[in-house]
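For this depiction, one protein chain was excluded, whereas all remaining protein chains were kept in their positions.
The first chain written gets the first letter, and so on, giving A, B and C; residue counts start at 1 in each chain.
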Amino acid sequence: MGHWLMDTAGIGSIIVLAVGFSILVAYVYMLRWIQAAPPDPVLVEAEAGDEEAFAAQVGGDKA
Amino acid sequence: MSQPYRESELERAVLNPLRQTTMQFYLVLGVLGLVFLWGAASLIRQWLLGLGVTGLGRPVYWGIYLSNFVFFIGISHAGTLISAILRVTQAEWRRPITRVSEAITFFALVLGGLQIWIDMGRPERVLYPLIWGRYQSPFLWDFTCIGIYLLSSTLYLYLPMIPDLARMRDHMTDAPRWRRWLYQAMSLNWHGSHEQNRRLEKGIGIMAILIIPIAVSVHTVVSWVFGMTMQPMWHSTILGPYFVVGAIFSGIAMLFIFMTLIRKAWHLEKWIGAKQYNYLGLLLLVMSAFWGYFTLAEYLTTGYGSLVHEAHVIQAKLAGEYAPWFWAMVTCNLIFPFAILLWRRGRTPTGTFIAALCVAIGMWIERFTIVAPSLTRPSLGFERAIYAPTLTEVAITLGSVALFSLLFLLFFKIFPVVSVWEVEEGQVIEAVRRKAEELAYQTG
Amino acid sequence: MARWGMVIDLDKCFACQSCTLACRMENNTPVAGPDQASRGRAILWNEVLPFVEGEYPEVTMALIPRPCQHCDNPPCTKVCPVKATYKDEEGIVCIDYGRCIGCRFCTVACPYQVRYFNWYRPEWPEALKEHLNPDPEVAPRPKGVVEKCTFCIQRLRKAREGAEAEGRPFTATDYTPACVQTCTGRARYFGDLDDPNSLVSQLAASPRAFRLLEEMGTQPKVYYLKQG
Partner (left out) sequence: MDKISRRDFIKIGSTATAVGAAVAAASGTRALLEQGGATATDHSGATAATSFTETWVKTTCALCPSGCGLDVRVVHGKAVKVEGNPLHPLNQGVCCLKGQAAPEVLYSPERIQHSRLQTGGRGGGDWQEIPWDEALKLVADKLVELRASGQAHTVAFIHGETRGQMRALINRFMAAYGSPNVISQDSLDEQAARLAMFLTQGINGIPVYDLNNASYVMTFGGNLLEASRHVISYLSSLAFMRRGRPQRGKLVAVHPRMSLTGTKADEWVPIRPGTYGALALGMAGVIINSGLYDADFVRDFTFGFDDFEDEAGTLHMGFKRLVLEAYPLDRVESITGVPAADIARLAGEFAINRPAVAVMPTEPGGLASGNGSYTGMAIHALNALVGSIDVPGGVLVQRFPNLADWPEVTPDTAGEASLLQERVDGAGSDVMPLALSAYQNVADRILADEPYPVNLLFFYNANPVYDAPNGDRFAQALKKVPFVVSFASTLDESAAHADLILPASTFLEVWGDDYIEGTGYAGVSLRRPVVEPVHDTRNPGDVLLSLAAEVGGPLGDGLPWRDYKELVEYRLSGLDMDWAKFEENGTWSEMVYFNAAPGSPAWGNVVGRDRLNAPKDGRFDFFSRELFAAMATPHDNDCLPRFELPVTGESADIGAYPFLLVTQTLITQPRSWEGIVPSLQEAYGLQTNMKWSSWVEVNPRAAEALGVKNGDLVWVESAVGRLKAPVRLYEGIWPNAVYMPPGQGHRTLVKWGRDSEVSVVIGANANKLLVADTEPLGGLAALSPTRVRIYKA
């Protein structure tokens, strides 16, 4: 099986494309993760409403 | 914005070149452009007529283009070493020069890939390896590793730029529309919150750790293009590590060259100072010793043994028609660096620049003396072949170097050369550390 | 399936190079001309290599006709990134000129230097094009691809078609490459190495038999019988 995997034309392309693509996806994910970082909470006491709105906004991340 | 933003001295120094372009810049751009066009014209001629315009023949099927390929991929290791290793080891003095090295990495990889395309007999079939790719061939390993490294180094270049891009998005209001739009888009609406900074630092940390093995794999795999064949003096186990050491060695040299040029042209003497040159000079010295060790290991074992085919090749290198190349390489890579960098007085910008220039040339010669001599003495050869590169090959080589510098220059016309936020962070750390020392001193 | 191999008896070979020329005429390898030949670009798939040893007057010269060895463990097909060159089921190492990208990795990997490269588009003076072999397998190759001895693969197909036309099974002796057919000293034998009582396999087992660069483990399928 191993020899066929290495020797057949086409399989090599699949390996290259699959590895390259998955890494690309991982990096895009990292950038999106950084981009989605929450801003600093404003130093003035925050009304309650703000808190929930903030939590909702970030909610997805906590899951 | 509340009050007009007062740029710090660092910002002014770094952002100044982005604002106005001096006459000198256009001159350099023009020269590089001309050389690039000459290379491009030669390449088009070669694609139209065929590889016959080069000096290659039978049995010397590979020559300067393969040496260029290995050289450019070699340079790309500059980025890895400086920013990744030094970042992982928290060497503070790396801060002003990380972006330069990461940029070298990115452009060197682009040029490296281009060299393979230049060397192909059927350039229009360049995508065939991605259609009928066959993983048994070391070229496919190259495709994979260089592809991953290209992606990683792009990210590794981009992540530390985000805070600077945000800064420019906010403060460079006088820039032309497209530039502001570019900064806006590329800064991923960075707002510098603690969480975002933490994530960025974490991201850069992961990449720093991740990119070192990738870089090592790239150059090992590049060496295996030669190592996997049975040509005398190619088929040796040392080729992998030897190429990696050679890559880091030439990477540092390239970094020195571009760092010093940028420093000179854009007056960053204050930020890229003696400390950088001192420590990096030492590092270059260490790598020179490393390289010398590997070369000794390679040539001693081959020379000492009596394998007939290998004996022909090593005789050609040490005493034959490649002897001048070989001994020039040894002087450039070993003798000059030690002569200059061993003393503190030598590790000045001009000193290291000269040493680095020698090393860069020496390392190109090293790649050439690995590729060519083995091919001129085939195992079943009854006669030595002569390889005389033609003008086309020289033109395309110089054209590639010009393209590399051109891309480098244009990149730093749009993006800041020094990573401003890292340097500021460094200044804060420095201040705190000095404060702690004073306290310790007072309470001592 | 057959495993085609060749035996060259150096005692009967007088290095007349008839194989070299027959191979050129059969396979349409292009004329290089004085300037390209001087740069080592003459394409002769079946060259005779002169190895001179010794000093006057004890001089010996081994003259080895060297077709492609069609190795059983070919170092060339391993390194091809697009599998343009491969060993087919009959042990013949072929090249697909439609897929070769001209990276020349195989030419560097082959220790016998049997692979040639079309540095330019092959050209013949107009008049000389008349004598080109019309068989489809040997249509002149395009610029930028590698080419080499194929054991006259077109003759294998024609032998099979001939046998079929005559309504009898194809036998190994129907198939003789051009160099074997024309050898003036009758020094070349060709046949199926898997068939124990074929002439080639018996000669290959002779004590005089040796192979080129055997220590490289490529298991070449061209055996030479020692001179003298």
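Here, a contact is a pair of C-beta atoms (placed from the backbone, for glycine too) under 8 Å apart; a residue touches a chain by one contact, two chains touch by 3 or more.
Worth saying up front: this structure is predicted, and the values here are computed from it rather than measured.
Asker: Tell me which residue among C:P125, C:G167 or C:P196 touches the hidden chain in the full complex.
Answerer: Checking each option in C:P125, C:G167 or C:P196, the one touching the absent chain turns out to be C:P125.
Asker: Among C:S18, C:Q69 or C:S201, single out the residue that touches the unshown chain.
Answerer: Among C:S18, C:Q69 or C:S201, only C:S18 touches the chain that is not shown.
Asker: Spell out the interface residues on chain C facing the chain that's missing from view.
Answerer: Interface residues of chain C facing the absent chain: 9, 11-18, 20-22, 24-26, 31-38, 42, 44, 48, 50, 52, 54-57, 59-61, 63, 83, 88, 90, 92, 94-99, 120, 123, 125-128, 130-137, 139, 150, 153, 156-158, 161, 178, 181-187, 227-228.
Asker: I need the residue numbers on chain B that touch the omitted chain, in ascending order.
Answerer: Answer for chain B: residues 52, 131-132, 382-383 touch the chain left out.
Everything below uses one rule, namely that only the chains that are shown with their structure count from here on.
Asker: Return the distance between the CA-based centres of chain B and chain C, expressed in whole Å.
Answerer: That pair's centroid distance is 44 Å.
Asker: How big is the gap, in whole Å, between where the Cα atoms of chain A centre and where those of chain B centre?
Answerer: 30
Asker: Using mean CA coordinates as chain centres, what's the chain A-chain C distance in Å?
Answerer: Inter-chain centre distance comes to 56 Å.
Asker: I need the residues of chain A touching at least two other chains; which ones are they?
Answerer: In chain A, the residues touching two or more other chains are 7-9, 12.
Asker: What residues in chain C touch two or more of the other chains?
Answerer: Only 81-83 qualify.
Asker: Could you please specify the touching residues of chain B with respect to chain A in the complex?
Answerer: These residues of chain B touch chain A: 129-137, 140, 143-144, 147-148, 151-152, 155, 158-159, 162, 188-191, 193-196, 198-200, 203, 206.
Asker: Where on chain A does chain C make contact in their complex?
Answerer: 7-9, 12
Asker: Looking at the complex, which residues from chain C come into contact with chain A?
Answerer: On the chain C side, the touching residues are 81-83.
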